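Read the structure below first, then the notes.
As you look at this complex, bear in mind that one protein chain is not there, while each of the others sits in place.
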């Protein structure tokens, strides 16, 4: 049952089956044991299994923006089989059960997304708050600000090479910006901050700041395998054995040679990529030796932390603390009361 | 021989003595063994000593913006004694000697600064690149941006309390911003950066950002003893036993109570001061738990690092590396070639 | 259902229900699956929940000195509702079940503590081995030994302020001395040890030793929220954002100012509180700079460790090792054989 | 020129030479360049050297309780040669010179200690404040308190074995208690403290506390080579390759076997020695697993720290800070003002 | 039910029962829920338990080379009781069940190993790939290469003392070489590597290399309690309180004294044992001070790591990564594709 089956046409019987389904769309995070569930969800993965009695059933992991739940289809027709596919958007009706504190959805009805359904992908899966094409345009406008024509060409060539994947790649497998378009969003906010701090610290060479930001994480695209929804299944073989920092350095070396980029500029940019994680134990065997490389590190970490704080406090009431957040050294964050 | 003797009137004979002195002003960093030296310098400290023969001489440490040198006056009159005072600006003529690789100035002539001399203090001693009064006005304008009237009053009261010392206090005994007006300059640049990053990360509560920046280091004024030239002789007793972070927390607690600042706001501001060094081993037993406290840390460290990089590279030729810089983990910084 | 309902009078019917209940009191640690349980326990917390069938039941956590167990009341009357309250002492009869290795108590009968029941609170909950009033008297006698009248007044004022809470506050949320009266017991044993070591190291200024011990942890009372049984529900907002060390410093600063305590003495005492955890990563940004502060740290840690060792070995047979103890870096402690 | 030459008889001529020497005894720490020096000192080491002109002279290091100075005898007779010996006490007269900030003594006259001189060794060299024989008696009285006859016999046997060296061995080559009798003094104070804390923590098995204290450092005697003045020239070969902890364990194993000490007791005592430095990086690969081993560590460190604090503050004025003390993590200690 | 019951004779009825059992031998790692299982396994441990209904059953842990499974015998006769013994080899037939993702074997038939069964112990339990007697001969041949007669005698004496246990002792409780004969296998491979590297680094004193390797871990035999199948139940009391490094040092000291081994050689060998873990936190308070001690450490770690890598990659397909391996700092190992 391949990816190609997403959006397969439904036959009449299936349409008939579906017509009683209400329009209510319930978020996964709101599921309560003993209640009905109804709505559009994305199939993250599925498997056909057998009970101990030898009866086949479908085991599915469903996601939406708010969470994830395991679901079962105990009885199903051939038509159902053609609907269930990885990354397919489906409309589902069922009952929420609870088993040892873990919720599970028993699916009673399921159909594929119809052309008349207005549900959009970014309503179903976590994604950056700005449209990818808009972000790409913005990032390109910063690339255009680069005065040095060699550096500008390098940056534009590398961006072109990865442009189609930039539309959906996340910035990480998990943690900050690990959602569709996250890599682009992370890059854009760092460019905005870099631009502004360049006004305060006006001795900085902005060509390196802009180029460094755009290139610093771009090889995450070849470090990780992401589907078109920004979900990373795994790291690649080269990603595991070398990592995006080493990959990014080679990218600049090779693409730089192609366009005759001066060794000086190439090495400085490679050094920026090499040193941007700052600490050896986080992957940077050299510390920044230019002010632009130093700033790059702080632009990176500020954007990650602001992301983490904003999202962690989203679900906290004013005057309350969050749970301990592992990513932030187990801190309990505090949300100040509204003034 | 007290501070009060700076600028003592010279008698006629002394004036006569001085009239052959050229206008050339040589920087201490340019002194070469075997050459003459001539110029205005600041007396950092001095002591009257005796040779093994029992003859009195004056041992002086002279500074200017470029460095420091030990000097001796072997023969001198009563008039000279009245000129030599700590923190006095003097015009000196002598010869540079070298002893085991260490330079020393043998002073032949010395006089105090005349009212007709146009030399200014900030030409002689390291100081912030902006006039203190201008910086103070700028910092106050950020304080005015605070919407919450309680927090604004707190900030303004504390600034008022320390205003006269803000004119000259450095931000450190040594290291970054350890010059006259350095504390104010450091504060101002952090405010500028905070203001700008607040435009990128627009969920931040800017009242806390502005107040946190202004208050975070203000108790360095009671942690260190600085003279009016921004030279710190030592830490205070309370500074050594508690430190400016603890002092700053108490300041907010007490001044907050005086104006009826709500506990919530007072504690949040105290927490910002407490956590701004981020790591326990650098003095912060708690890590930031609000996004504004988190940002405060990065504003602080970025400003320190940009200062360090800018100054370390000042004296490096393009295409060359600096010496190892202890403050920056012994990095050799690189100054890119001009493009 | 408020705290006020503890000890509510039972109506006749309830009394009738109870009269068959035996006097046997079984410790929670001795509960075995499949057996009956009967005895007095403290209600740590409870919640009214619904089964998937919509039927209400009460979910209770019961504790005694030996442990804790989750219990359910599936059928209950209005009278039962009035009995079940947080921190109430109840007499319970039921059956012990086991579910995936976890024990649970099915409560068949429950009643409140009668005035005729002789059970005492310190038989039901973990508490210090000495009566609070006796401990308080002892601690006060050490305060009286302070020769310096200013320091003595400071210590007595602060003790008076927190006296009522000293009766039951534990020294921690968990870990050492985390039981009713634990803070006082910890303080008292440190005073005893300090007194004795002061005889060996007779150059020590005992005024600072006694004052430092009494004040070092006293702001745990405003760092944590404890009920009157020494059970800490959570840290306070100020406790989380600042911590008892910072709070203790402010306490001394402010109370010291009120009575005109000299700056010298106030700062030395504040420094003792600041440095008593010794390592930055445990909350002390400054290391002890006076011998009395140095000793304070060791008095604190010795008392904590002796507590940990004594309690860990309580349940070990001579000639055997304890399990790994996380608090003590996963050591297996050894209990020597009786000689 | 051997040790045996200490106290050689002086011939008449030498006596004549000396008779003008005054009785004034000047401490080395008070030597000032350009002044005369006169007094009794101990010869720490000496060497006969040649000038570039081929002329022989004697190069001597002199010490007293207050410090150490290098001295030269440029002209000398055969008699002088017989006086100068390592560890000899001599009376010296000379002039203090200064060379690049380092003081040196030019010796004009020197003679050996006469039987009529009342100077005592502990007036000349650093040593414990109690007489060795008195300390030994006190330590033995603690050994007698051990109830278990096997453990008591073990302790007494080992003490007997090293008794003659215990009279003068220091506790260290440098750092705390690195003076004559220091090992005994350190042991005694730990016994006193252990005795007292055993009254507070009355569950402790005092036999192990006393035995552990007496044995914990006793193999420093075979780890280091000390002369009879408590000056350690070097560590022994076995000391360097194994260290006193390992040596102490073997001592207990072997001496225990000789007297039929039970394996249980032997291993527990060996474990106490093994774990008393607490941290692997300080030489203890195992952490204490019995409460007595845990306490032993704290008795050890408290005594070392109290020694360090007391001595560091000896030379500090009330209300002042000491210099940075490397041994104490570069802390500046504070000496409170007298009240 | 003692160890002696292994291989108890089966009565006729039992033989009858067994005769239908097929010869198929299924590995534990291949067990699938819902399928039959049949084969020879080793009883690691067992316990007679009761159901909540009071019915007795036997709870057994079975192992073979491929894994471990919990099994239950719900119905059984007296004969069965005599068969079930710790470390017994049994033939078993049953059904594999699954419970919350954990497999369990329901045993229907069980019998002891018959004299006619050809199953060997090293087919059932993890063990070194070479016969113990063969390994022992090989290790002894290296001991014979030692030229120094004292050192050779020491090594041979100590080996003789532990020879019977060397046949089966593992090198660890878990981790590398934690199987039957593992200690001998680890020792042998280190000897082979040491021999070869001695050809490259020909300044090494091979007597110390061979002796050091043979003695470095030999006291694991008195640090751990292993049964004759190389399964370690626990560490010994002395093992926990001192550890095999300290035990090995004492062994050399004492056995060396017996044969008059020179102090020099004894201490050098003790130092090799002491330092072979290299880092204090891994148990070596001294770092190697001879080249032979230095090499010993690397021989040890190379053999451990090669073992870990070989075994971790055994179950990985070429071109794939292993799971994260905790022992190897959570690395995912990669198995290169066959070329």
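Order of writing sets the chain letters: A, B, C, D and E. Residues in each chain are counted from 1.
Assume contacts are C-beta pairs under 8 Å (C-beta built on N, C-alpha and C of every residue); 3 or more make two chains touch, one makes a residue touch a chain.
Model, not experiment: these values are computed from the prediction.
Visitor: What are the shown chains that the left-out chain touches?
Guide: Per the contact definition above, the missing chain touches A, B, D, E.
Visitor: Tell me which of E:57, E:76 or E:298 is the one touching the absent chain.
Guide: E:298
Visitor: Which one, A:268, A:295 or A:328, makes contact with the chain that was left out?
Guide: A:268
Visitor: Where does chain A touch the missing chain, residue by residue?
Guide: Considering the whole complex, chain A reaches the absent chain at 237-238, 240-243, 245-246, 249-250, 253-254, 263-264, 267-268, 270-271, 274, 279-286, 289.
Visitor: Mind pulling the chain E residues that touch the left-out chain?
Guide: Contact residues on chain E toward the absent chain are 147-148, 189, 192-193, 196-197, 199-201, 203, 205, 207-208, 264-265, 268, 271, 287-291, 294-295, 298, 301-302, 305-306, 309-310, 313, 319, 321, 328-329, 331-337, 339.
Visitor: Hey, which chain D residues sit against the chain that's not shown?
Guide: Touching the chain left out of view, chain D contributes residues 52, 100, 237, 240-241.
One rule holds in what follows: only the chains that are shown with their structure count from here on.
Visitor: Listed by label, which chains are in contact with chain A and with chain C?
Guide: The shared contacts of chain A and chain C, listed by label, come to B, E.
Visitor: Going by average Cα coordinates, which chain is farthest removed from chain C?
Guide: With centres defined by C-alpha atoms, farthest from chain C sits B.
Visitor: Which integer distance in Å separates the CA centroid of chain A from that of chain E?
Guide: Taking the average C-alpha coordinate of chain A and of chain E, the gap between them is 46 Å.
Visitor: Based only on mean CA positions, could you tell me how far chain B sits from chain C in angstrom?
Guide: Going by mean C-alpha positions, chain B sits 50 Å from chain C.
Visitor: I need the residues of chain C touching at least two other chains; which ones are they?
Guide: Residue numbers touching two or more other chains: 100, 237, 240-241, 264, 268, 271, 289, 319, 321, 332, 334.
Visitor: Please give all chain pairs that are in touch with each other.
Guide: All chain pairs meeting the touch criterion are A-B, A-C, A-E, B-C, B-D, C-D, C-E, D-E.
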